[in-house]
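The complex appears here minus one protein chain, its other protein chains still in place.
Chain naming follows the written order as A, B, C and D, and within any one chain the residues start at number 1.
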Amino acid sequence: MTTEILWWFFAVAIVAVSAGVVFARTVIHSAIFLILSLAGVGAMYLFLTIEFIALVQFLIYGGAVTVLILLALMLTRMAASGEPEPTTGVQAPFGALVALGLMATLIGVAVSTAWPGDLGGSPVAVSIETIGEQLFQNYGAPFIITAALLLVAFIGAIVIARQEDGD
Amino acid sequence: MRDFTLFIPEYIAVGAAVAILAAELIWPRIRKDWLAYATAAGALAWLIAAIPFIGDTAGNFEDLLRTDDFTAYFRILAAGIVIAISLFSAHYMRDRTSTAGEYYGLLLVAGTGMTLMAASRELLTAYISLELLSFSLYVLVGYLKRDRLSNEASLKYILLGAFSSAMLLYGISLIYGVTGTTSYEGIAEGLAARGGDTNAAAVVGIMLIVAGVGFKVSAAPFHMWAPDAYQGAPLPITAFLSTASKAAGFALILRLFTGALVVDAVEWRAVIAALAAITMTAGNLLAIQQTNLKRLVAYSSIGQVGYMLVAIAAIGYGDAATAENASSALLLHIAGYTVSTLALFAALTAHYNRTGDDSIAGLRGLAQTQPFLALVITASLFSFAGLPFFAGFATKLLLFQASTTDGLLWLVGLAAANSFVSLYYYLMVMRQMYLFDPPEGRTRFRPAPLLGALAGLLLLGVLFIGIYPQPVFEATDAAASALFEVSASGLVRLP
Amino acid sequence: MDEAQGYVLLTALALPLLAALALLFLPGERKMAARYFSAVIGAILLGLSVYVFLAYQASGDILQMRLQWPWIEHVGFLGANGISLHLGVDGISALLTLLTGVVAFAGTLIAWKLEYRAKDFFILFWVLIAGVYGTFFSLDLFFFFFFYELAVVPLYLLIGIWGSTRKEYGAMKLTLMLVGGSVGIWIGIFAVVHEAGLGTFDLPTLWEAGRNGALSPEFQKIIFPFFAVGCGVLAGLWPLHTWSPDGHMSAPTSVSMVHAGVLMKLGAFGIIRLGIQILPEGAEFWMPALLVLGTIGALYGAIAALTQRDFKLISGYSSVSHMGYVLIGLATLHEVGVSGAALQMFSHGVMTALVFLLIGALYDQAHTRDLSDFGGIAKVMPLWVIAYVVAGLANVGLPGLSGFTAEFHIFVGAFKTYPVFGGLAILAAAIAAAYMLRMFGVVFFGPLNPRWRDLKDLSPIETVSAALLILSMLAMGLWWSPFTDRLANTVVNLPGVTS
Amino acid sequence: MAEHAWILAAVPGIAFIAMAAAGRKLPRQGDWLAVLCATAVFALFFAVLASFLGLGENAWPVLNSIEWTAIGDFHLNMGIAVDPITIVMLAVITTVALMVNVFSVGYMKGEPRYWWYFAVLQLFVASMLMLVLADNLLLLYVAWELVGLSSFLLIGHYWERRSAVEAAKKAFITTRVGDVGLLIGIILFWDATGTFNILEIIHYVEAGAIGDTRLFVTMMFILLGAMGKSAQLPFHVWLPDAMEGPTPVSALIHAATMVVAGVYLVARLLPVFELAGDALLVVTMVGLFTALFSGVVAFAQTDIKKVLAYSTVSQLGFMFVALGAGFVGAGMFHLFTHAFFKALLFLGAGAVIIGAHHHQEMGQLGGLWRKMPITAATFLIGSLALAGLFPLAGFWSKDEILHAVDYGRGSWAFLLISLAAIMTAFYTARLFIRTFLGKPQDAEVASHASEPGFIMTGPLVFLAFLSIVAGFFIFGGFGSAFGFPGGFSEFVFLHHPEVFHVDWGLVGLSTALFVIGTFGGAWFYWNGRLDRATVIAEWQPKVYEMVQRKFYFDDLYQFFIDRVVLGFSYLVSWFDRFAVNDTGVDGSATLTGYAGFLLKHLQTGRVPNYAMAIAAGVVALTLISLAVGS
Partner (left out) sequence: MVPMENYLVLSGILFSLGVYGVLARRNAVLVLMSVELMLNAVSLNFVAFAAYLDPSKATGIVFAVFVIAVAAAEVGLALAIVIRLFRNRSTANVDEAATMRW
């Protein structure tokens, strides 16, 4: 019972802060909201009793990504003119329309579908072993490829961002 | 079972990539065009290493990746493309960048990504491979970082790419929710076995996936990044975008749709047909308006994607046999299209290295300043338009013929009409080259021998496929049957 | 024997292509070499064509000189003989082969005067000719379409580079309209091959399928228009004829000759090969419509020609008119009418080729084609005028010249089937007399306009090619049984052709 | 020989080719070759005639044909058929051709394109002979067109003269209109009977192969052709203009031979006409109107050749009337005689023109008989023959026609044709008087006038002789002297022979007509006085002008062509440019381009818009497929 209340609290909070991300007036606020939202989703993973993924979420997102973003903001926020430029484009209302349509669709799908194997029961705890097993045994190939992927991203980021004579 | 030897060719490719990176780190002053030749050599080794896998049916890595003829086909295609592109780049990049190691390395990796996309029979692997290709391309497109256009292009490309891959992922998640698995066989069975009340989820999932892959192959309305990316990217990368990334996209689509989604054909075939129609029409109509060669090529390639999607629609509409024939014809067309495009860019690069002008008007009088390049450009454009003697004629005709099924004739007709429209803007290019005398000060010149030879070689390829496609067609047939022998031909379709 | 003759066809088909290839490697400055070379090639082709025509046995099989090389088979959807290089001629294509040989040779000679990028011209010219031969020889749908397109496309450059009035417009319009037409053919091909479901493009097989009901009547009725209109565009089918006046106005002389002389026939030929022979039922169903359009074209072209002031426009419109006759002849589906159509293809071919030759010869000197600028030039160019009068009289359908032979057969066929339209067609012939004589009167006769006092008469080369064309006109006009005999067997055995 | 009569046509044909090819190079530009050829044909004719008569009636008609082509069931034979009608035509053609060839040697001396003139003359003779020899309508049509062509070429011989070109064009196109009818008629015959052979057609028709209405329509089409060639109303307009040609040509083509081709055709097909309901009545009416009309118009003409031209038209009308009455004999006989005296008159006119140095307006002539007596004499004979003075040739044939009309068509036609006869006499008198008698109107013309040489007067004399004697062929006795007993009518009209008998009443009557006409003319114009004529003219100026303007026919046609035909043509060309081309073709192209132009503005270059496209696309796809799916 308490979990449900708690869940609902978190759910509402997540929605709220996520809304904050996209609606906040200034970029920095959005960034902060984003951190909160990510954390909230991490909490959701906890509700799903899958601590591992929650951990990953906190580490990678809560840590790395947000730091990156903040860094980027530092590097890019001060425009030629001091004051922050308007951050919402003209097509916002249409965007809202489309997004609402999409939301309706997705929610509709979520509730209308009778998910095969959904016992309507509570989530089953997935042991860390299973995950490891899957990750390193069955999904070895993607894992290796991901290594290459990260390498590419790494190199690419360097190549693109690297200061050179002339910049 | 986990047979790591299946990917020796890819190891070679990636190894070569790393080696090249290292080389430049070690000798920063190394001549950049040597790196290009090294890349070509590496890709060649990759290609050679791929040959033994032709005809291998057993190659199967954990049901995640298969190295059957289909894979072999795209391996060779990818390797060939990388060879060509790296050679195109030799002078181009030498003149434009201080460091090229990453460029060539990423080129190879991108090729690998393409191969893996063709090989993967599981959504996660497919997705990762796709991202491997995409990431490399994001960087390559933006490689001329000081060039505002290049940078803008890569920004657009990556932002939209991320956006659309999020869509793709959401779709995958829905499919996963419906079928409880991500392997194509599993999905096929799951879809076949599912109850009617999961339709919504399945449909939405499929549509999101269509959007994701549609973005990759730049099908309207997901195509809008393409022209900008093409225009901004370094010329060789434009070639790579219009060949490799499209081919890869279709490799993935073929695997996925014939292996898994074909079961649910009734749900998506109409949509694919519609996409095809919109794509080809939009591409050709917009191409009419272009003044920049790269953009023109971009739009015309969008048109080509429309034609290729016809085959995918045919897979949905026809029976198993039709599906296989259509796939085979599609592969053939991809081969023809690729060769033609490469030929075109070989000539364009030679011309661009000389003049630095990538507008259509820049070709003015080329027939007199450089008849050979003009000839090559003509050949490839006519090949796109599907005129006789050039690859496009045979491949397009066979593609459409194979895709003609009951209920799809209208689309084939539209495609034919579109390729007629396309002739107009190809002729406009011809017009610049042949009808006008060159502007003042444009004198005869001879292209760099390497590019000249390459162009000639590719021209021969275009002619060969155009006149005697039998061998290539047999190869694509083998590839297609490999695609189907796994399961799809046995798959029951939902009514 | 038959096989061996098949190689004759192959030679006639390959020779121009090889010629184009060879010229490709010839340095552009060596104009003379290109000319002589092309002249020789043209002569050889003429010889081969004459041989093909004469060697065609009037009493033998319908398809002769067959040669079949498997090309693409047992792959994809293609079965045995999926696509094969299948050559052969029937009576009609034998006749048209002769036509091609004659016109091509004449055209080559006329191109002699060309100075600007002569080599490139001949390259494209030979590609064009190869396309024409290929279309006439092909007994395989794939290659039929292959060569059909091959014959159309070079026109863009040929007109665009070497043309005269509004050349870019004319070239673009002509190319687009013709290729646009071939889209229709394309769709037709897809539908037919799919519907037949034999996995082959082999024409005889498909004809069989069309006859034995493998292609249902409903299907045939739906698809025939695609072929008819698609080919019709090239045949100057009203109202899709407008490329003809403009295109001819812009085209350089020898291109006009080949184009109006031979290419337009490809269209009509396609209607026979694809329309009538693959889809007999559809043909029977749609022919009345074709008849109406053909008749409109015949009258329309003639009437429009009455008041044109540009030589080439007159010939352009009269071409529309005459191709209208061809369509009428085909539409009768009567043995005499269809033979008449075939004869008319030949007749109009040589006649219009001659006309354009002469117009070119005049325009090169006068640099105007406006009728009202001229007058009395018979004084300075007697040969030219005589040749033109002959051509014009053939155009008018004067007995003794090919025009009469052809039109007479068409009229007979038309009267047997649709008398009213036959009458209208004859009326168009009368109008033809009006516009032709009007032109004679204004341009050739009357007092000599001093401005043209020093025009030169036909050069020897021009005279030779003109004589060649006039000769073939007289041949058909005076003694036409050699032509009709070769046609008879083929025409009578066309599906749906009545007696 | 008779079955090889095609040689007659072959000889001049070869001559034509030879002269057209090499005529200019030959000595004297090859006129001797022409004359030689004409003589040969003339001689050959007698050979044919002899063998023909030798074969005897039962062997007539002499046939000789070969298979030309065959397509399936469509068979086409070509050949010749020689029967009395053919013989008559052959006689006329060969004789007049010879005369004209000889005459031309003198007349055309020093004219431009001398050789070409003779060459075309041979072409004409060849095709004319082919026309009358043909055993089938197709070959006949071929020849028909070829004579038209040579007529066109000869009329336009002086093509530097605009008027000549116009005349040639007019002749060709006008007759062409008729020919269209003829061709239609021929094909209609084939359609019904499956053959072009004339005898077979007649046979089929008599067997009732064609329904009445259809047959009537067919015959009307055929008649159109005949009217076109024979310049019957309303196709007569080309013949007077045709006088632009050299005068000998007018004599040969536009008086003696080609223009009677129509008459020949009708005579040839008369059996069919007879079965075709009122077809013959139509023929009569056409003939009558033409005869009267052109008789009237001839009054007001001042150019001697024009007068002769209209008189020709009128005489052709007579022949049609005769045929319309169903009397081939009468028609053909008038054709026969008329050929000689009209050729004589034209050649005489030619002599006058040469003698008077190309003055041919009556107003400038007059009193020439002193200067050129032979010409005057022969011309007088011709005129009298034309006017129908007993016992000259014209008298007998006109007599025959009157008789035929009286017998076949009744009194109303008889009255009208008698009126026409009077007119004939009238304008003939006027022509002769004003040209040769009275005082010279134009002194210096008269002073320079002189008799042309023998080469020209010779033919005149010969023809004059024929104009006198030709009429006697009507008598059986006279005929049998030449080997065909029963006389002309029986010879020609094998089917139901009618023995000729002189009906003195009729003789009296026609003589009366002659007298009235001639003396009327004399009274008006005797020794160059014009006041009486002018009185008439001023009494009703409108009428006079109308007559002089040939009842406005030409103006009417001109108007029709300029306003209606050409106007329509302009309309069509306009439609072709604007509606079909600019709107239909270019329009669609522009439209496509414009669609692209609109579309490209979606490509704003802004990431959010692109993303919008993607998202909207996804939503759309999803919703659509959900809607479709469920």
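Throughout what follows, a contact is a pair of C-beta atoms (placed from the backbone, for glycine too) under 8 Å apart; a residue touches a chain by one contact, two chains touch by 3 or more.
Just so it is clear, the structure is predicted and the values come from calculations on it, not from any experiment.
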Which displayed chains the hidden chain touches across the whole complex: A, B, D
Option from B:Y73, B:F88, B:Y104 or B:F135 whose C-beta touches the chain left out: B:F135
Among D:V48, D:I474 or D:A615, residue touching the chain not depicted: D:A615
Residues of chain A in contact with the chain not shown: 3-4, 7, 11, 14-15, 18-19, 21-22, 27, 30-31, 34, 37-38, 41, 44-45, 47-50, 52-53, 56-57, 60-61, 64-65, 68-69, 71-73, 75-77, 79-80, 85-89, 91-92, 94-96, 98-100, 102-103, 106-107, 109-111, 115-126, 130-131, 134-135, 139, 142, 146, 149-150, 153-154, 156-158, 160-161, 167
Chain not shown, touching residues in chain B: 124, 127-128, 131, 135, 138-139, 142, 145-146, 148-149, 151-156, 158-159, 162-163, 166-167, 169-170, 172-174, 176-177, 180-182, 227-228, 231-232, 289
Sites on chain D contacted by the missing partner chain, in the whole complex: 600-601, 603-608, 611-612, 615
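We adopt the following convention: only the chains that are shown with their structure count from here on.
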Chain centre separation (chain C, chain D; CA means) in Å: 38
Where chain C touches two or more other chains, by residue: 176
Shared-contact residues (touching 2 or more other chains) in chain B: 200, 204, 424
Touching residues (chain side chain B, partner chain D) in the complex: 155-156, 159-160, 163-164, 167, 199-200, 203-204, 206-208, 210-211, 214-215, 221-222, 224-225, 227-228, 266-268, 270-271, 275, 282, 285-289, 421, 424
In the complex, chain D residues that touch chain B: 589, 592-593, 595-597, 599-600, 602-603, 605, 607, 609-611, 613-614, 616-618, 621-622, 624-626, 628-630
Contact footprint of chain D on chain A as seen in their complex: 89, 91, 94-95, 98-99, 101-102, 105
